[in-house]
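Below is one structure. I have some questions about it.
The excerpt is restricted to a subset of chains, each kept in its original location.
To keep things simple, chains are lettered A and B as they appear, and every chain counts its residues starting from 1.
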Amino acid sequence: MDYQKIFDDIWEEIRPFSEKGKQADYIPALAKVNPDQFGMCLQTVSGDVYPYRQADTRFSIQSISKVFALAMCLSLRGESLWKRIGKEPSGTAFNSLIQLEVEKGIPRNPFINAGAIVLSDILITELVRPEEEFLHFVRELCGTESIVYNDEVAHSEREHGFLNAAIANMLKSHGTIENDIEHVLMFYFKMCSVEMSCRELASAFMAFADRRPFNIDGYRLTNSQIKRMNAVMQTCGFYDEAGEFSYLVGLPGKSGVGGGIVAICPLKYSVAVWSPRLNSKGNSVMGMKALELLTTYTEESIF
Amino acid sequence: MDYQKIFDDIWEEIRPFSEKGKQADYIPALAKVNPDQFGMCLQTVSGDVYPYRQADTRFSIQSISKVFALAMCLSLRGESLWKRIGKEPSGTAFNSLIQLEVEKGIPRNPFINAGAIVLSDILITELVRPEEEFLHFVRELCGTESIVYNDEVAHSEREHGFLNAAIANMLKSHGTIENDIEHVLMFYFKMCSVEMSCRELASAFMAFADRRPFNIDGYRLTNSQIKRMNAVMQTCGFYDEAGEFSYLVGLPGKSGVGGGIVAICPLKYSVAVWSPRLNSKGNSVMGMKALELLTTYTEESIF
């Protein structure tokens, strides 16, 4: 399929939306990103790579990091992981404490903030040097040694992260997290601060698309586990807009408030798109639109 | 693929669960069904049919009927349908009024009771003889003229259906439904009372699996619309257990409290399974288990 041509068509069609939405500005480091950027990269299972525009510009992956953390935790803990986290869509905003209170400290799924904070706690319990090992895993996953945390972003997030601190304290009050709250929060924000390009993200997510044995840095997942991770991305990957994404795009994926979205089409390709302006649900306006058009033009959704 | 052999293996593996769960007993007509029944039927896109055990016993399809109603409404109204109903998973039990109150009378999706009551209202508005036309559509969809409503079930549901009446009144108070409440409720309960066998359901759902032009009884849906319906089934089809079903089975589908579940594997097959005993979420225990094993053995989920 001529993805390059498709990208050109998509670009023409989404340009009218280029000033729609508002980039994340709750911390200075995110607010100062130039919002007029757009990158996209598709990698096929046969190894072809289709970069488009700013495909090589790195940005803050934010919540996309939760997929990597889930892969590590699922490898380390297996199905027993789900005793501490649910896998149902949340039905409320990603940072809501209401459901967490009603459901006694068990986060609805691993991709809302509460769930990812629990993933952080598990990695701290399981790993000797969690910060280094997480970064190493991500580097191995996309084959790029130069990927790093952005410490300025991480510290700025912690400084302003009162709602996440509220969540962590509530989890602790229910006994859902084991380690020191500050350590858990700091590690959580470090994970979110990782910076990657569309090309690197597409490469990293190939491991969820190609159904080959997953064995990254010693972390192994069966084919069945990979499929299940994709299922969780499908139902929970887009905050309060999972149904909308599933409806319009029809691929499992994960978004972040940095403006990035990654999705996979099993046995066909992985694709990453990035544009900083977000809709009211926290997902990239142009990113959503671009992926909707991609599956429309290619007619290749999972449904 | 030798589905007959796979069904035999599944049956061996799920027999230990045959007395787990509790059949619906909120109305006498459902309570008196013999719970020790199990039927299954798979139909491939090439037309092969694999019935198993009580594949030809009819049962109350209940909420599975909502898929048929959605197909008709989507054909009649197109995308404007979504002004009155959302398409996000609900995150609360299927009959909760809380979300409906918080979200000002817009049901989260068409498969929770509130959403399907709105579908009923739309069909009453659009159709001259909605009861007859709905039944005709279902008959055409599976090619069986003998399918009928069970009036005893419908009237018994209405007599005990206080929670649904509460939902309908709340919808009316928000202006989400247009017609007389009693008419809407009675039509809703009639739709749910339709009785079909696994063989008939598998046949009916083939229209969502084969990606051929959908034109049933004059109701047309594009390929893209069919895919989108499948996406809604995937994220919203299993009450408060959509994530679990997606995780374990990995197919779009819809369940009903009569104990039936239908699912589709795009471009491969449609499958229906039935066993009356339900888990705490209202889904058939053996049905869930059987479909989980089916996609495990065939390795054919959408992920």
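By our rule, a residue touches a chain if its C-beta (ideal position, glycine included) is under 8 Å from a C-beta of that chain, and two chains touch if they have at least 3 such contacts.
All of these numbers come straight from a predicted model, not from anything done at the bench.
Sequence-identical chains in the complete complex of this entry number 4, based on the file rather than the 2 shown.
Just so we're on the same page, only the chains that are shown with their structure count from here on.
Chain B is reached from chain A by a rotation of 180°, derived from superposing Cα atoms (nearest 5). For chain B in complex with chain A, the residues that touch the partner chain are 86-92, 99, 108-109, 223-224, 226-228, 230-232, 234-236, 240-244, 246-248, 250, 252, 266, 296, 299, 301-303.
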